[in-house]
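Sharing a structure with you now.
Here the complex is missing a single protein chain, while all its other protein chains stay put.
Every chain is named by a letter (A, B and C) in the order it is written, and numbering of its residues begins at 1.
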Amino acid sequence: MSDHNSASEHTPEHISEHISSLGSCLAIWLALLAGTTLTVAAAFIDLGPFNTIVALTIATIKATLVVLFYMHVKYTHEKLTGLVIVSAIFFLFILLALSMADYTMRLWR
Amino acid sequence: MFGHLPLWPDSASTNAGNVDALYIFLLLVSGIMIALIFTVLTVFAIRFRKRRGQRAVQIEGSHQLEVTWSIIPFCVMLVFYIWGAVIYFQERTPPQDATEVYTVAKQWMWKFEHKGGQREINELHVPVGRDVKMIMTSQDVIHSFFVPAFRIKQDVLPGRYTTLWFRATKAGTYHLFCSQYCGTQHSGMVGWIKVMEPSDYEAWMSGGGNQPLAVTGQKLFAELGCVTCHRSDTQGRGPDLAGVFGKPVLLQDGRTVTADENYIRESILEPGAKIVQGFKPVMPTFQGQVSDEQLNALVDYVKSLAGPQSGRPADSNPAAGASPQL
Amino acid sequence: MATAVVSDSGERETYLNAGYGLKSWLLTVDHKRIALLYLISITFFFFIGGFFALLIRLELLTPAGELVQSDTYNKLFTMHGQVMVFFFLIPAVPAVLGNFLIPLMIGAKDLAFPRINLLSWYLYIIGGTLMIYTILNGGVDTGWTFYTPLSTEFLKTNVISAIVGIFFAGFSSILTGLNFIVTIHRMRAPGMTWNRLPLFVWAHYATSIIQVLGTPVVAITLVLVALERLFHLGVFNPMLGGDPLLFQHLFWFYSHPAVYIMILPGMGIVSEIVCCFSRKRIFGYKAMTLAVVGIAVIGFLVWAHHMFVAGISLYAALIFSLLSYFVAVPSAIKVFNWTATMYKGSITYQTPMLYAFGFIGLFTIGGLTGLFLACLGMDVHVHDTYFIIAHFHYIMVGGMVMAYLGGMHFWWPKITGRMYPEGWGKLAALIVFIGFNLTFFPQFILGYLGMPRRYHAYPAEFQILNVLSTAGATILAVGYLLPMVYFVWSMRYGKPAPPNPWNAAGLEWQTHSPPPTFNFDEQPVVTWEAYNYDEIDEIPEKEEVPVAH
Partner (left out) sequence: MHTSQAVADKPEHENPALLHHFATKGQQKNAASLGMWLFLAQEVMFFGGLFCAYLVYRYKYFGDFGSASQQLDIRLGTINTVVLICSSLTVVLAIRAVQLGKRMALVFWLLATILFGLAFLGIKANEYAEKFEKHHVPGTSFSYHELLPGQEKFPAAERQYANPHHAEMFFSLYFAMTGMHALHMIIGVGLFGFLAYKAWRGKYTPDYYTPIENAGLYWHFVDIVWIYLFGLLYLIDRHR
């Protein structure tokens, strides 16, 4: 079966999945709760334009934790999963960036 | 019924010549490409047709060839790009002293108003040899102002101005089309651009005893109470509008915008959108209280406050009566 | 295997005789049967869309617009566009030929998710039913582009049912793409490495990327349009502070790449045909694979070239124009490589090859006129005129439909186990080619003259070119009906096809015609490169021309 896909070549019984330890599950959970607290607290402090940046950064950190640990991306041997995630984010970025390019540059003249 | 077979549209503006030159260049280059590919295809098709006892020769491919036939066409395309971009840039940059015509599009007609206050529907008179700038907005859906003989086109949007300019070179009557699908009578939203010799044009313009647009605007400016805040003394709660148009404006949030037609329009309809530095957001919105035509008049009045500009067209002399004290 | 000609076709179990009841078709999970379900449905929609097209052309015969009312005309071009784009062009090659052939070409028993495949078809049928309902209930006149605020605030027609129909068709397309990507990654036969994949499979892989990542954007955009009609949400309504250009951005973010959903599979077909009938491996396999993936990716960066006169920022227009030229490079590479493939070949001219020639020629013209439209100064004049109409019909009809018909002829023996009549095939190809050019070439001239699109009545000076175009359309209609007739005829009366009538490379030709339910008698193992025509032709041919006449 190693022939089916290059990614599964070295793990014939690819079923052997990572089983998260109870400790790590709870640790991530606590980290997510801490992130929530932090982002709410930060929202009430006037940081000027940095408010949005801080909020989005914390959200991205939380999302990354969920993807890596809860969605098991960190443990997978499958490079393809990463590729799918990266391309989804890439094309989302294209959509947002090029649309916003139009809106921001309309003020230029 | 069948007239001659037309192959080339009328060419009646400075821009038309530029676009035609580009078109001919594009036609030539792509004609050469097509001839090349079709010739090679035909030659291969005949030369390498199946023959008894002769087998195909397998060829892997060639990186040099791939690179060559990527880079050479791309360089040619860059020429297209730059040439096209230059024309586009010119088309989108109206000269400072152009004669202005305000346009309001609606389902399914074109309404024009000259600076002198003359109004026209589905017909626009313009002079030969003078720059004309169209300041356009729509009352309902998206339309598009398209004059094939001038090779110009611009969508006309509800809720904001779009602009476009041309300089006619040949007297005559030319098609005006709405080229953005706008509902039932889309194909009926057509009109004529009448390009006249300057002398005829002056005669036509002086025909009616209209009130110049800026004067209409000035009256509105007083009626709507704008004068109470927008004045030059220090008690003005709003910024003094004299000399504002066409200049950069520093906003409260640190941005700088140029005070163009859209900026003035927006400031009337959505005063809170861009607050000028040093002022409070106290102006009420006039959304729903002024029609598009009145808005045009107000915009034109504010523009006339920018002070006398060199080369102001003679047909419209709105700045004459307007005092910067207002 | 190719020698095992099946004479006892009555005995051997194929996917066609595996079951006969209606249930065995409507509940099938066999990709080949689902492909046939799609074939029937898209053909149905093709003729509906074609019927609208004929009415449009008849209406444009005279300048005054006497045949139908302007309202009716607006509905005709709207429904022509919506039916053709969403219910024919986008599903045509992937859902019929791709569905049938991808598992066969990679040596799999089925697609990765057979039940999702069937679900895709049902979603398509639900969408199609809603479209039919829309048509019967009085039609819709938004234009296929649904531009706001016209579609949201001003029209009183069946906009919502059309949108919901297209939404379903969209999800059908997403699931098909998803299924293909997973299948190509996970289901390849032993030895079928990425570098041995036929270009048809590569093309579908690239197409699927667009289907999965592009379609959802138009889905949510159309949902917003529907919500705006229902609840006055105002996202695209300038009266409520919305920006109609945002709709155009979101719409074209999908609908430009959608053009590549239509053309890339066609390119895959042409690659197969050109190699087979030149008896050669493809020239520059690597470049061809890079080109399809490149087109799919760069295709996402160019959408606002549909909006150069819409009121976008001047600088954004400059960026999008430049990016549009980047996508032309891989397209050019493909044309050059097909041409180079014929060099020192041993070319024969069966029907599929005629279509391939037609494709290359028409795609070249369509592609080159695309350069005109990417060119800012040029686009301002020809935007929203018949120049655009001609350009995209050269790509979609001259390109995609030509390739689709070529592919149908090429694989018809595999699909049905019968040969089509070769003479009629060649005749139809010729008629389609002539009819197509007569229909659409005059429209380039009309466009530069300035005739706007979607015009029900037009100035009299445009008439003679419109008459030519309408004449061409009638010829084209004959060209499309002809294959329909002889394909149906051949299912009963055609010569039984051998497993490999063209002596072609590719796994799909190594199984029976038509294939058994699980495609191969035993799991194939691939030890050769794609298009190994040198090895195939080394086997002395028994007959000089193994194909039917």
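A few comments on the model shown:
By definition in this document, a contact is a pair of C-beta atoms (placed from the backbone, for glycine too) under 8 Å apart; a residue touches a chain by one contact, two chains touch by 3 or more.
Keep in mind that what you see is a predicted model, and the values were worked out from it rather than measured.
Shown chains touched by the missing chain in the whole complex: A, B, C. Residue C:L227 is the one among C:A18, C:L54, C:I160 or C:L227 that touches the chain not shown. The residue from B:A21, B:V57, B:I121 or B:V282 that touches the chain not shown here is B:V282.
Between the chain not shown and the residues C:V182, C:L290, C:I319 or C:L427, the one that touches is C:V182.
Interface with the hidden chain, as seen from chain A, comprises residues 1-5, 7-9, 11-15, 17, 19-20, 22, 25-26, 28-29, 32-33, 36, 39-40, 43-47, 51-52, 55-56, 58-59, 62-63, 66-67, 70-71, 78, 80-81, 84-85, 87-89, 91-92, 95-96, 99-100, 103-104. What chain B contributes to its contact with the hidden chain is residues 253, 270-273, 280-285, 287. What chain C contributes to its contact with the hidden chain is residues 108-114, 116, 174, 178-179, 181-183, 185-187, 189-191, 193, 212-217, 219-221, 224, 227, 231-235, 240-243, 246, 249-250, 253, 518, 523, 525-527.
Simple rule for what comes next: only the chains that are shown with their structure count from here on.
Across A-C and B-C, it is B-C that has more C-beta pairs touching.
Distance between chain A and chain B, defined via averaged C-alpha coordinates, is recorded as 44 Å. Contact of a single residue of chain B with at least two other chains is seen at no position.
Residue positions of chain A touching 2 or more other chains, listed in rising order: 109. Interface of chain C with chain A (complex): residues 185-191, 209, 213, 217, 245-246, 249-250, 253, 300-301, 303-304, 312-316, 319-320.
Within the complex formed with chain C, the chain B residues making contact are 1-3, 5-9, 18-19, 22-23, 26, 30, 33-34, 37-38, 40-41, 44-45, 48-52, 54-63, 65-66, 69-70, 73-74, 77-78, 80-81, 83-89, 91-92, 107, 140-142, 144, 146, 148-149, 151-155, 157-160, 162, 175, 177-188, 270. Those residues of chain A whose C-beta lies close enough to touch chain C in the complex are 3-5, 80, 87-88, 91, 94-95, 98-99, 101-106, 108-109.
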